[in-house]
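The structure under discussion appears below in the form of structure tokens.
With one protein chain removed, the remaining protein chains of the complex are shown where they sit.
Presenting chain A:
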Amino acid sequence: MKRLRLDRWTGQLLLARPGASPASTPRAALRAAAAVPSRCAAVRSQSTGAAVPQIPREDVDDYYDGTDHTRFPPLEPLPPRATSLPSPPPERALQSAKLAALHARLSLPERLPLQTLARALVDASADENPQFNNTTLAFVGQSLINYHVAEWVMCRYPRLPMDIMYATMKGYAGASSLHHVARAWGVEHAAAPGGEVDPGLLQFSLHKPGDAIVGLGYRRAEADGMKKYKWRHGMSSRVVFDDDFGEVVDTEDAKDELRLRRDTEYGNEYTRALAEKAFATCARAVTGAIYAHAGRDAAKAFVQAHVLSRTLDLSKLFAFAKPTRELSMLCAREDFEPPVARLLSETGRMSRTPVFVVGIFSGKDKLGEAAGPSLEVARNKAAMNALKSWYLYSPGEGVRVPSDMLADDARPWEPAYIDIGEVVGR
């Protein structure tokens, strides 16, 4: 493993708790960590030797947090009052093997200090103080991730309808995907947050969700009615009001029933959603931290490596109401000949399991083809395939995105392909 060069780390975010400790620079923190005297000599309960009697020092009253250290000896020397803090103090980040391992495993830039990485692992539900939790980093990170995913999807699949675009965004940058990303990094979570926890563990609480704002979107006045009476909300209002994935910004009150049951069950939908959110926020915060310490290009490369490199089958996202009609409207709009379904081949027409292969032609050109157990099913599936191949048009694998122009030696920009719009309103 590459040796971390502590002297090259920047200390921008290390001053998060001014005055809390003399360790305000990494070197000073190291020195302080080495010089911290163990508040109590570790007592080995199984040892045959006589236990050293504890002599309370004068300053113990100040730091004493009620823990009986003779019965519960600390595994490592903790700084004073660590157990009474909601999250581990930043200077402990340098002692965490898990944190250094995570830093190395992700090949993070050396300029990203361990303290910031430790801060990215503290969820707002664990520590409400925005100077110590990852809310601000996650906000930057989620803006970056969503920007890079959105521009890539827009340039790579320029004909996607808006709802499919939203689903794609969610598939790449949504909470459940980023949760999987963070899990794949090897991020583990602590059973409960606290100052004594290893800083290399993700810390979040299932009991107080926290009200950190990590996304954009308006809280709709009619949100309750939409949920209760299934009020229609069209695509335009979703674009204006809802979050980056076109989902209604939800309130916590809506989950009261699930929240009440969270302790009696091993884990329910609510707790899973909270954990998923915490992991996703952590992944976003790491991206934000990279942006803060290493800059734009490193953050973009990180998003491409960890988010956009994932495989998402866009053809599975589509659902149609009347595919044949939609295809007819498409052909009329684009001045193609009207689509005609033709039977390409068939087998077992009189049997229990016939197979018909139907192709949809516009003039001489075949637009789509599908097999089905009846002519009607095969025709609809062929129309759906034709529509999918229209919507999933791509200019190519190596399509350029607008943020490529931020490089110094960028070639002149050629306008990206922009489609005139959807065939039918949804």
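Assume contacts are C-beta pairs under 8 Å (C-beta built on N, C-alpha and C of every residue); 3 or more make two chains touch, one makes a residue touch a chain; residues count from 1.
Quick note on the criterion: contacts and distances are computed from a predicted model.
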Complex member absent from the view - protein name from UniProt, among "All trans-polyprenyl-diphosphate synthase PDSS1", "Pleckstrin homology domain-containing family J member 1", "Autophagy protein 5" or "Mitochondrial ribosomal protein subunit L20-domain-containing protein": "Mitochondrial ribosomal protein subunit L20-domain-containing protein"
Residue, one of A:Tyr172, A:Tyr270 or A:Phe318, that touches the chain absent here: A:Phe318
Selected residue (touches chain absent from view) among A:Ala292, A:Val358 or A:Val423: A:Val358
Touching the absent chain when the full complex is considered, from A:Met235, A:Ala273, A:Ala371 or A:Val401: A:Ala371
Positions on chain A contacted by the hidden chain, ascending: 315-316, 318-321, 323, 336, 338, 340-344, 357-359, 361-372, 375, 377, 379-381, 384-386, 388-390, 392-395, 417
